[in-house]
Structure formats: structure tokens, C-alpha cells
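Only one protein chain is missing from this complex, and each of the others stays in its spot.
And now, chain A:
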């Protein structure tokens, strides 16, 4: 019987396993050194915040794995011998496969700063990171202040986590607005103000120079590029993620930053595939980056690859881009492409509306040559993916989208609606232009 072995039990690997099981009776083994069971990585923060217990962030009960004949191995794969189709474990022992799926996700990306090895310096990606944070920052006696390096999604999660335990947080952000390398400026600025309102000492245009330790090897302070020293007990490194592929160093699998794959998610070696955060497309797909480290893309690659493995070859061909996040109390959803200042295309223009409360705003991007709708960022107002997906496929105009925004609303019943206000602002702008 064909033996499918999956390294990694995150969303990509588990989705692939579930779909292969639905389509076939192949033997499936899932290997992870992180946890016994799949958990929702995006929910790590809620365990530290006391919203949920560990087992609440596991989407499947423990009987699920046996019932679906998904064999689980808790081990670290040290080497991949593709000639003999064999994996060797760090703790000893080996496993042979017929087909191998690598879905090992990401590790924290660092920039070689001095002091990274000190106790108290950490990222927030794995269960082990969460345990580390629980140890490093259990309360504000042990950890009166933490400094977070980098303003992205993990950074803001970490800030929110630490604030629930009344730990002072300083964030060093290179840009002049939060996540401004991704968000348009006005969106980024609003999020910055919201983060500050939660008692975070947010420093824009500021970068880390080095981390200083004490005699016992613990973090004592950080020094910024501007020369300021900030005392702290924890340094959160949240300057992005990179593929977790160091175990492939001596294998024949071709890698760049990630594992190089074609559109069918095949690597250069036959019967070896890579999906999720660790995969790197040889040719980027439309506007997408070659490495997509997002929950949804991991899941979609798993869905596509399962078909290929089970004899219905499908390319990874994602639909319209979408993503979501939450910045403290402000929910964010995006559909299509809305680019930040530095990544904006020549043809892209944007319409922005912000609510008086400073807690809601939308930014719609469009092609200034033909007014085609390109994408939307929505903060504090929930909107329907299906509606925007259709509008993007139908290449609707900006005009149409702003006027039909009501159809896309997904806020709970009785919530205040803002479509009229948005339309009014839109009309007043177009009037002044023409």
C-alpha cells in the first residue's frame, strides 16, 4: 500500500492528510516534533491570555486521528534520504515513504543582531515559544517590561498578550505606521493610534541595534539604532518568518529561501512535495509573493496537493487574495490587492474612508485608468468574502462597489451601518475631482 508521509502537523499538512483520507485508503503518517496533535497556531495567543486552554485550540478531539487512520509520530526528522525514500529521526530510527509531503512551516526570521542567544529573547511561532513566554513573562514582577522588535501581525499579538498581564511593552517599528510595509499609510496610522491607546509604547522609525545581557546570560536591555537603551526582561523578535528547512541542508531537495516547487507543488525530486509556509514557488503567482506564510494559503495548498496525490493532478491556483487579522480590538479583513505606499503599482489609486470613532476605516484600491475595483481593506466592519470574490471576478468598477457596499456587509444584526456615510464621502470626492 502506498505510504504517504507528511512532515509537519500544521494547517497545511493536516489539510492535505484529511483530504487524502477522504479520497483514498492510502497509509498516512504525520510526523511532528512540536506537538502530538494539530492545533491552531493563530490561537496560541489566547492560551496565554486565559481565553482558552490548550485543548480548546485543538480543532479535533483525540479520537479523530485513530478513526481516520492518521498515524502520528512525535519525532524530529534529521535527514531526508531521497535515494532510499527514507527519513532518519534525531532520536534514532527511520521511516520509509512512497510519497513525502514537507509542510514544516516557518521559524522566526532574525537579522543577526548581537545578543540573540540571551535568555528572554524569543519569537512567537511554536508551542515551545508559548511555553517560553509563559516562563519568561509570567507576570509583571518577573517581567516589568518587554521590547518587541518589528511591527507585524505576530508583533501586535505579542503586545496584546503581554498587556493582558499588565506588562509594559515597547515596540520598535521601522516604518512610520504600524505594518506600513503592507498597509496603506492611513490604515497603518489608525492602527498605530489604537495600539498606543492600549498602553503600548510604540516607537516608529526605530530599529534594534543590539541586545544587552547581564552576567547570568539574561536579557538586561536593548539598544536602539538611535542609541537609546531600554531596560527589559523579554525581547520579542517579530520581524517576520522564514521557511523551516534547515534539516534539508544535506538532502538533494533543491531550496532557495524555501523549498522550490512548481505549480503542482512538486520539488525537484520525484514523489517529494512541499506545501505551506516552507514552500517557495519557482515563479510567483500573479501578485503573490513566492513564499506565502499565511494560514489560508497553507490550507489551500493542502487542498490542491491532496487531489494531485490521489490521481487528479491539480495545480495550486489560488483565487483572489484574501487575509484577516485582529489588532487588539480592531478586526481587519482584506480582499483583492490593496498595496502599501512602497509596493503600490503605477496604475493603483485608493479611496479611503475613516469613521469618526477612529476604530473603523476602509481603503478601496482601483485602477485609475479604467476605474476597475482591485481590492479592499476593511477595519472594524465585517464584510463578505463571497461578495468581493464575485466583484473581483466580474471586474466591477469602483463606482459599483462603493454604491453596492451594503450587499457585502457581514456585521451582526442591529449594528450601526456606515454605507451611506462612505458613499457620501465618495461622492463628495468625485465631485471635486470632476
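Everything below uses one rule, namely that a contact is a pair of C-beta atoms (placed from the backbone, for glycine too) under 8 Å apart; a residue touches a chain by one contact, two chains touch by 3 or more; residues count from 1.
Note that in this section contacts and distances are computed from a predicted model.
Undergrad: Look at the options "Molybdopterin synthase catalytic subunit", "4Fe-4S binding protein", "ABC transporter permease" or "ATPase AAA" and return the one that UniProt uses as the protein name of the missing chain.
TA: Going by UniProt, the chain not displayed is called "4Fe-4S binding protein".
Undergrad: So one chain is hidden, and I want to know which residue out of A:90, A:166 or A:282 touches that hidden chain in the complete assembly.
TA: Going through A:90, A:166 or A:282 one by one, A:166 is the residue touching the chain not shown.
Undergrad: Write down which of A:35, A:74 or A:140 is the residue touching the left-out chain.
TA: Result: among the candidates, A:140 touches the missing chain.
Undergrad: Which residue from A:12, A:30, A:291 or A:304 sits in contact with the chain not drawn here?
TA: Touching the chain that is not displayed is residue A:304.
Undergrad: I'm checking contacts with the chain that's been left out. Which of A:268, A:320, A:340 or A:407 qualifies?
TA: Of the listed residues, the one touching the omitted chain is A:320.
Undergrad: Spell out, residue by residue, where the missing chain touches chain A.
TA: 11, 19, 22, 40, 42-43, 46-59, 61, 130-131, 134-135, 138-140, 142, 164-166, 197-198, 295-296, 299-300, 303-304, 307, 312, 314-320, 322, 324-326, 328-329, 331, 333, 382-386, 389, 393, 410-416
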